[in-house]
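Complex shown without one protein chain; remaining protein chains in place.
Chain naming follows the written order as A and B, and within any one chain the residues start at number 1.
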Amino acid sequence: MGDGPHDRDGLRVTPAFNRVEVPLPVRDMIARLMMEYAHAIDNDELERWPQFFTEKCLYQIIPRPEYDQGRPIGLWFCDNRGMLEDRVSSVREVSVFEPHVYRHVIGPTEILGSHDAAYQTQTSYIVVRTMHDGEMSLFSAGRYIDEIVIESGAARFRKRVVVPDSWRFDTLVVIPL
Amino acid sequence: MGDGPHDRDGLRVTPAFNRVEVPLPVRDMIARLMMEYAHAIDNDELERWPQFFTEKCLYQIIPRPEYDQGRPIGLWFCDNRGMLEDRVSSVREVSVFEPHVYRHVIGPTEILGSHDAAYQTQTSYIVVRTMHDGEMSLFSAGRYIDEIVIESGAARFRKRVVVPDSWRFDTLVVIPL
Partner (left out) sequence: MGDGPHDRDGLRVTPAFNRVEVPLPVRDMIARLMMEYAHAIDNDELERWPQFFTEKCLYQIIPRPEYDQGRPIGLWFCDNRGMLEDRVSSVREVSVFEPHVYRHVIGPTEILGSHDAAYQTQTSYIVVRTMHDGEMSLFSAGRYIDEIVIESGAARFRKRVVVPDSWRFDTLVVIPL
């Protein structure tokens, strides 16, 4: 360490900085979607959750090792808003009372590109779970890999793939991530 | 799972997206307030803490179960800036040296509405505590529910209710959250 400056004049590094120009109102809509999604889950307003998606959509949870190896084997698979609504109904039926709560903290959203009228983005998250007795634990850390469209003046997920860094869950994922 | 698309044409879901239009400079002032508040506490600049509030104000910590049931029973209660300053003095007097430090990571702020010249907002947070011997732990996860006014060109809290998801604290909350 501290072994002085290197001479690397020959090396021209072209930074891969994000060059997608996205208008400010669209970025605002995307930021709002990310934030409202997390708040709806964390504040026990699960009924709002399906509304963040388009009618035909894809919601999946794929652990990172599977995702990185291109194996779309996951814990959840929903391909339309009706399935998302069914999921919410199931949570409400099986739970006499709220079993535990999540708290998402999400990082800023990186817009990676646009494809087929959708914005492709990634957003890091950490979720802390609090059990009924007050015990807190790190539940999941990972990222969202999304395709977002603007529909009737609001941003919605056409595709949301949740990629947790860890593939061990000490309980079933009951509530969506 | 994967049971194909549902036909839910009859169902028109109206998303409850945030419709409050807040000018960009105001949003900036609010974002700055949130950020400076967290940095002041985390970087041991507690003396700045009362300055983030209006002269008459409300600062409370109410655990989520109490908050959800409408019982404003909390750990802290301060209703003016003087009380906040007294709190800071107490921390400084009882602590020979810094007992532990916090690190807040806050999510984006959702502006829910405006009422009586104040903006109502919510912001998720996770706080990691580091003890003097270097041990780290999840200290609190929850949300801030705030009323914010613009006063002399800066945003200030008229009301800040801290709602931790967990109501167990293994030590007293000495430093404000």
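Quick note on the criterion: a contact is a pair of C-beta atoms (placed from the backbone, for glycine too) under 8 Å apart; a residue touches a chain by one contact, two chains touch by 3 or more.
None of these values were measured; they are calculated from a predicted model.
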Touching the absent chain when the full complex is considered, from A:P50, A:G74 or A:G142: A:G142
Subunit A, residues in touch with the chain not shown (by the definition above): 1-8, 13, 15-18, 64, 105-110, 122, 124-126, 138, 140-143, 165-168
Residue ranges of subunit B at the interface with the undisplayed chain: 31-32, 34-36, 38-39, 42-43, 48, 50-52, 56, 76-83, 85-86, 101, 103-106, 126, 128, 130, 133-138, 154, 156
